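This is the structure, below, for whatever I ask next.
Partial view: only certain chains, each at its native spot in the assembly.
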Amino acid sequence: MEINYLIENLKSLLIKYSSDKTQVEENLFELFSSFQTKEGNQNIENFAEFVLLASSLFEIKARRMLPQDDDVEWMDEVEILKDKDLAFARLLQFRAFSEIGIAMASRIKNSENQIKAFKYYQTKSLFPRPDVNYIIERDKFFSVAKEVFTRYKTIEGFKHIDKDLPDLQIAIDQFLKIIDSRLTTSFEEILRDLNSSREAIAFFLALLEAVRWGFVKADQDSIGITIEKSYEL
Amino acid sequence: MNYKKVISSILLISDGSIDHEYFLENFKIDKNKLFKIYEEVNESLKENELGFYIKYNEVSADLVTSKDITEELKNFKPPSVLRGLSTPALETLSIVAYEQPVTKLKVSEIRGVESESSLKTLEARGLIEKSGVLDIPGNPILYSTTQLFLEKMDISSIDELPILGDYFSNIEEE
């Protein structure tokens, strides 16, 4: 039940976008209030994850990455910035790099299928000691040590970096597969086939990404979010 | 000297790939001859159905397993350099790759968010490194991709990175 409430809230963040900041703020406030009322909840980790995702969504939202209604509201907003062209270029640039990052990752994954010979230890019997020319710069060594232990001390602060979040790429692939087979569907319909809140989150993010890339169009009405395959690409 | 024998075994026990330059200098042979030796080794390995071969590009060579047995080797596969890397980290990696050398500020500007932790994560993975400082007040640190990044991308220099446009020729049509 809680999770449904959260998803509802996230949906309003996504779809009911309003240039009125207070709307977004209210939504976030509600979202966070709902965590507070769950005092002593054992699932605090799940919620923490959710807050993280919610804030990522909010961030994406804040960057106006999502296409708005027909009146291209975001253009007006870009106008507000001193240098419209620069802002637009950056927007494109960001979209580009975001996509390239994923393309590069799949290329790296592919190349990692070829595993390298690892027999360096055999040189130990060939040479008394590996004769590798290197020096350890003391200052660098200590500054690295300091940095790594500082990081460890504050590891809570950026644990999310390595946190085992749902694999977005897999979710996107699955999501697009569903869209390809159904052409038109709704977010609710997709949720029905899922087994866990984690998957729901992943699919929600996948929906965002797909909208962002222009693979699908999403509309919200009183029933829910309708998703339609986009043929413009 | 039996080059085939010595070169194949050096590739076996080397830590990482070996620059062609190393063989050319030590064995006083030319690049054509060296590539011919690689090819001879590879033919032998293939004919005899051994599961590895010499993979080489314009710069270096190494012994690696064939792609067609990836599934069977999965127990021996080292953890991926990408393990646990988030989308933000990948974004940051792509910006460093294409804009290098690049400062933290520039990366943050492009992404629209503070990018220090992503840069640190990528640096700790060995995918990027500090490559110098910018000659302006404050001397901000410049980041570049590493040799490991090239290896992982399966290219021999950053000039071989695909042209940006190739990734998404669709954007302009939107």
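Here the chain labels run A and B in written order, and each chain numbers its own residues starting at 1.
Quick note on the criterion: a contact is a pair of C-beta atoms (placed from the backbone, for glycine too) under 8 Å apart; a residue touches a chain by one contact, two chains touch by 3 or more.
Just so it is clear, the structure is predicted and the values come from calculations on it, not from any experiment.
Colleague: The viewer shows one copy per protein chain type. What formula describes the complete set of copies?
Modeller: A x1, B x2
In the analysis below, only the chains that are shown with their structure count from here on.
Colleague: Chain A to chain B: how many Å between their CA centres?
Modeller: Computed from C-alpha means, the inter-chain centre distance equals 26 Å.
Colleague: In their complex, what parts of chain B are in touch with chain A?
Modeller: 11-17, 52, 55, 62-67, 70, 73, 76-78, 80-82, 84-87, 89-95, 97-98, 109-113, 117-118, 120-121, 151-154, 164, 167-168, 170-171, 173-174
Colleague: With touch defined as at the start, can you tell me which chain A residues reach chain B in the complex?
Modeller: Touching chain B: residues 59, 63, 90, 92-105, 107-117, 119-120, 122-123, 126, 151, 158, 160-165, 168, 214, 232-233 of chain A.
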